[in-house]
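All protein chains of the complex are present and in place, except for one that has been dropped.
Chain lettering (A and B) follows the sequence in which the chains are written, and residue indices restart at 1 in each chain.
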Amino acid sequence: MRRHLTPRLLFSLLCVFLAFLIPLSLYIGVVKIPLSSLFSSEIIIEMRAPRITMAFLVGSSLAVAGAVVQGVFRNPLAEPYLLGISSGAILGYSLSFFFREELAIPLAFLFSTFPISLIVLASTSKEKTILLGISISFLTSSMASLLMYLSGERLYKIFLWIMGCFHFSTWKQVLFFFPVCSSYFLLVSLFYRELNSLQFGDEYAEQTGVDPTKYRKVFLLSSSFLVSVSVVFSGVIGFVGLVVPHLVRLLTGRGNYKYLIPNSILLGGILTLLADDLSRLVLAPREIPVGIVTSITGSPILIYLLWRESKWHF
Amino acid sequence: MALLNLMGVSVKYNSVEALKGVSLSLTQGEILGVIGPNGSGKSTLLKAIYKALRFEGEIKIRNRDLLEMSRREIAKHISVVPQEFHPEFPFSALELVLTGRTPHLSPLRPESEKDLRIAEESLEEMGAIHLKDRDLRKMSGGERQKVLIARALAQEGEILLMDEPTSHLDMRNSIETMEKIKEIVSRGKGAVVVMHDLNLASRYCDKLLLLKEGVIHSMGRPKKVITEENIEEVYRVRVKVFGDPPIVVPLGVIGDENQS
Partner (left out) sequence: MRGNFLLLTILLISLISALALNEEESNNNGTKESLLENKAVQFVKIKDDLNRTIYLRGIPERIVSLAPSNTEMLFALGAGDKVVGVTSYCDYPPEAREKEIVGGFLDLNLEKIVSLNPDLVLAFGDLQLEYVNRLEELGFKVVVFNPKDLNGIYRNILTLGKILGREEKAVEIISEMKGEITKLRKKEIKERKVLVLLSWEPLYVVGKGTFLDNLLEELGIENLAEEKGYYVMSPEELISIDPPVILFLGGRETIESPLREKLTAFREGKVFYLDPDLTTRPGPRIVLGAKEIAKALDP
């Protein structure tokens, strides 16, 4: 059995890595900025810096939301878009092209938060939540597909948005998103004990004095709100939410949320940032949408993780 | 004062009456064993006591109505050792025992040295301190069970509810565990233990409650409850009972012609 890193060690390593990654990411890009003027170039300040900030923040948000959702549903295959968030967003976005295009982003946001909020508030049991969530997910997904089919030449645009992109990041976005995601991080960090209990099942939670229904609602609502907001800013970025928590668990040998959350924040942010760097680097000057990079690199990682898991469960 | 009091408790699942009119009381230093065939309502009874499902009737903890207590409060007084436990994600034994401290902690009152110490001492008591950093998924059923009991101890509830605590343990460990429970209870706690092993139950429990189809068939000291008549009526098996505390020797199954 491989030796594990202690969570604190992993955290420190990730911090160091991030410290190197930031200037590197600022440097990468079609436009080569000389190192001497790295921090004064307008392109860097107005375009790349907000971009890598958003990539990091969105990545960490997705990773933590994924970890939370996996614990709440006790399902290693759960991921942040689970209950119809991404398909709802796509539906809203596509819908706007039939009315007013400026409404694309607000509609995407509405359709991604609305259904899931209703579901979470309305259902009392975990099973009901999952069933409703999956049904809504299928429903919105099929409606979105219909709209996409009818959208004609808009299709390419919708497709690009779905695939995820940090291209248009601005400091205004950072200003809005940062408080949202930090409050979420704060929330789940404060209640990590409840998460720890929840992940062993509703009964176990009750036995340790944690109201499973109440906390499930709190965690799901906050997670889906955060994920919806992130979809608005960056489209759908897959795999990060699913794979990063598992990677952290694998590296540290622990699933305790006390350590899982901070490490997921760092690892999720770093990996997404790396993906964004790759998206700019590989086919320059064209950019591969970030979602595609995360899927391509995420799939083999996922396969490896599943293979490892299967070895432990005879 | 009684630690726990049940009066006319009934539980209904989808129009099936899993429990009907159950009344009992538990005092300090007492181990109450709950026995009965599968589906007789044993686990249901435990779940009702820590308010994990809806019930009719009254349940009082130290004279406080269960319905008026928050989940946290209940967890401070009642420690539950579940029968089954399937971890999905990696978690160490010590971390699991620490979750037992959750009812005593809050965002404003995080874990301290004291909590860590209590967790480690609980593991030591159960002879499982060597497992403290081991992943729960990589333990045997018996080892996990010990850790779960340690968690219940760390929770510091004065009422212990256990659902078949020895089901995964071999003979030596079973006896060790029951001895440990006896010792713990003698320090001023009370325990309600669902048992499947009648002999262990008769040896270690102060009182027994025999359930049949959700209703109390008989309750009292082991000698009074474990009789050939009672066992035959409830379990539908022919047995020989002798000794004090009573030992049960199974002889055979009662055939269909005696079914009511």
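Methods note: a contact is a pair of C-beta atoms (placed from the backbone, for glycine too) under 8 Å apart; a residue touches a chain by one contact, two chains touch by 3 or more.
Computed from a predicted structure; not experimentally measured.
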Inset, instruction - Write out, one label after another, the shown chains that touch the chain missing from the document. - result: A
Legend entry - Option touching the unshown chain, where A:Val16, A:Leu77 or A:Leu121 are the choices: A:Leu121
Inset, instruction - Out of A:Ile134, A:Leu160 or A:Leu281, point to the residue that touches the absent chain in the complete complex. - result: A:Leu160
Inset, instruction - Based on the whole complex, identify which of A:Thr53, A:Thr129 or A:Gln173 touches the chain you can't see. - result: A:Gln173
Legend entry - Contact footprint on chain A, counting only the chain that is left out: 29-31, 42-43, 46-48, 101-103, 105-107, 109-110, 113-114, 117-118, 121-122, 152-154, 156-157, 160, 167-168, 170, 172-173, 176, 221, 225, 229, 232, 285-287
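In the analysis below, only the chains that are shown with their structure count from here on.
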Inset, instruction - For chain A and chain B, let me know how many angstrom lie between their CA-based centres, rounded off. - result: 42
Inset, instruction - Would you mind writing out the residues of chain A in touch with chain B in their complex? - result: 70-71, 74-76, 190-191, 193-194, 196-197, 199-201, 203-204, 206-211, 249, 253-256, 312-313
Legend entry - Of all residues in chain B, those that touch chain A in their complex: 47, 50-52, 71-76, 79-80, 82, 85-92, 95, 99-100, 102-103, 105, 107, 135, 137-138, 155
